[in-house]
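Of the protein chains in this complex, all but one are displayed in their positions.
Every chain is named by a letter (A and B) in the order it is written, and numbering of its residues begins at 1.
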Amino acid sequence: MGLTSLVKGVGLKKYFPVRGSFFKKVKAVDGVDIEIAKGETFGVVGETGSGKSTLGRLLLRLIEPTAGRIYFDGKDITKMKGEALKRFRRNAQMVFQDPHTSLNPRLTIAEILLEPLREHGIIVDDPEAFLVEQLEMVGLGKQHLYRYPHELSGGQKQRVAILRAILLKPKFVVLDEPTSALDVSVQAQILNMLKDLQKKFNMTYMFISHDLGVVKYMSNKIAVMYLGKFMEIADADEIFEKPLHPYTKVLFSSIPIPDPKIARSRKRLRILGEPPSPINLPPGCRFHPRCPYVMDRCRREEPPMIEVEPKHYVTCWLYVKK
Amino acid sequence: MTLVKTVEETLEEGLVLKVRGLDVRFYTYAGVVKAVSGVSFEVREKEFVALVGETGCGKTVTTRALTRLIDPPGRIVAGSVLFRRKNGTVVDLLKVPDEVLREIRGNEIAYIFQDPSSALDPLYTAGYHIVETLIAHNKKVKRSEAVREAIRLLKEVLIPHPEVRVKNYPHELSGGMRQRVVIATAVANKPKLLIADEPTTNLDVTVQAQILDLLKEVQSRYSMSVILITHNLGVVADVADRVYVMYAGKIVESADVFTIFEKPMHPYTRMLLRAVPNPLKKIEKLESIPGTVPNLINPPPGCRFHPRCPYAKNECMREEPPTIEVERGHYVSCWLYHRR
Partner (left out) sequence: MDVIYRALCFIIDLFTSFMERIRPGWIERNKSKIDEWKLMAYAYSKSPIAVTGGILATITVILALFGPLIAWEPYWQYKVVVNPDLWLKPPCLPPSCSGYPLLGTDEWGRDIFSLIFYGYRISFIISVMVVVLGVPLGVILGLIAGYKGGYVDEVIMRLTDIFMAFPGLVLAIAFATILPQRIRGLLDASPQLKDFLLWIFALRPQEYGQLAALLSIFLALVLVWWPTYARVVRGTVLSVREQTFIEAARSLGLSTWRILIKHILPNILSPIIVFATFDLATAVLLAASLSFLGLGPQDPVPELGFMISKAGRFFPERSWWIVVSLGIVLLLIAFGWNLLGDGLRDILDPRTRRAIEVRARAKARAKAAKVKGG
């Protein structure tokens, strides 16, 4: 266990029961090992059904893992309860995707922000002045303090949600598609703000998104997730320059590039079919039915995760030397 | 019924659609929202046009207004929409009688909307949707013929096992497949103009790529013109021939796709392009556009972008800039390029 690793997940699995069936399960997360170093931003990309949101929630114990262990700052928090769990919550927070539903519509911004402070027993001399100071940190002002969420724009709401998450100065923040619901111009503002705040408060981020451009901008390390497992993990620059896993290659060649010359001249790796459901996983490598490089072995056995190059891991038979 | 008698402007050769001075307002309790103000643009035959902008810029309202799909409290206050029909006649869609408009909708102008789940009636099969639109616009078609055509269309949009899928209900199909059914329904009557409103926004990246490819396929096969609405500049770079950039209810810049990305002129276009993180480039810091989209009940005087524009001058705050052709086919609405 690395000395600088803040968050660690070992063999994490989360299966959801399927209505009407005893044996069938939705295998949202199916065996993930993850290690996030202090101060880094770990990006997780994947499409719907990849399990990336579930993974984020597992690390925060918002959902209970079906199997596996979670470590935070050296301690095993998998089964933590009660006061200890509450103390953990102070240090690990989440920013949700939709700013319009993540704030209680019946509370004013002031009430929303005071709640975590009150819950964790933090007493402030002058609450109003304190909150105004905090609001200015995220680009808002006193005039927003006593308003209701519906009086704010999407971008402003998301700033409040971010402030709420970092109010307790957590060590670890999971950002689940924090800008997907926002316009391009607002997105840029929020992303820059997140970077500044991270530096200022020395926080560790897990950044979940389906937008590869955004993930690359924010992350130090990126993991590509497919049907509940990591297919490839590498440093952000490395993975874009040298994608190794076939799924990664397909993914990267499908993303829209804001440059017409490149977009039209690049070779698009065609992927076959639709993403399968996490209930009926294919045997062997879970990507094999859609893989352009599928081999016989892929259909039978699940490949292990191998360090193909220093700090570059791939789960694919193509890179396993016999 | 009768054709429109006089047409104030003529529709030039090679143009399928010509919009002039479109003005749409919404009369709400908070005030009058000037959603679209003085929008003018053209679509050529077989051209793929992209209407780009952020939320609230008016791109959706503009395309709905083209076939008078605006409901109260919205009203089309002014403008003309000249359209060349399949039979060669030219009509102003804002002035034709309702029956003519109904003939045109679904038959000559087709829409594809953002959410395929709500575009399909959950109570009816995929095949039914296609058959229904075929029969609605072709009185002589027999049901069995329509069903055969539906299966053929499903095959064209690359749905595997179309004979089986034609009997599937929407909930039995994935998001990508539903969107393909929607596309099949839209092109069933071989329309001249296809309007696609954020057709891939809700789909996964890999599926999005497939659907965009399909749209281009279908466009060339049926020689259609397409208006694509999107806020995603990557999508625009991929498929569009010509781009119209909208901001706060107005078109601020228009050019062919290569020019727009290489030589953006309007400050908004420039800043927008720099705010999009390009995964192929190394970016130290994303440039953001300060401020927020203006309130369209009381839009800023003069140029609507001036409060956020780093180059704003006095005249920008007083008068709305005219549309200037900076080079062939490249139009900008900005005082920076106006030579007095």
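Note that a contact is a pair of C-beta atoms (placed from the backbone, for glycine too) under 8 Å apart; a residue touches a chain by one contact, two chains touch by 3 or more.
Predicted model only: the values in this text are computed from it and were never measured.
> With respect to the chain omitted from the figure, which of A:V45, A:L60 or A:C285 is a touching residue?
Of the candidates A:V45, A:L60 or A:C285, A:L60 is in touch with the missing chain.
> Tell me which of A:E64, A:E119, A:E133 or A:D196 is the one touching the absent chain.
Of the candidates A:E64, A:E119, A:E133 or A:D196, A:E119 is in touch with the missing chain.
> Which residue among A:S5, A:T41, A:T78 or A:Q93 touches the omitted chain?
Hidden-chain contact among the options goes to A:Q93.
> For a quick check of understanding: of B:T10, B:T28, B:T89 or B:N314, which residue touches the chain that isn't displayed?
Touching the chain that is not displayed is residue B:T28.
> Just checking the interface: what residues of subunit A touch the absent partner chain?
Spelled out for subunit A, the touching residues are 60, 62, 85-86, 89-90, 93-94, 96-98, 101-106, 108, 110, 115-116, 119-120, 146-148, 151, 161, 164.
By our rule, only the chains that are shown with their structure count from here on.
> If you average the CA atoms of subunit A and of subunit B, how many Å lie between those two points?
Chain centroid spacing, subunit A to subunit B, equals 33 Å.
> If you look only at subunit B, which of its residues touch subunit A in the complex?
Against subunit A, the touching part of subunit B is residues 54-55, 160, 174, 176-177, 204-210, 213, 231-238, 257-258, 261, 271-273, 275-280, 282-283, 285-290, 292-293.
> What does subunit A use to touch subunit B in their complex?
47-48, 153-155, 183-189, 191-192, 210-214, 216-217, 237, 240, 250-252, 254-264, 268, 271, 273-275
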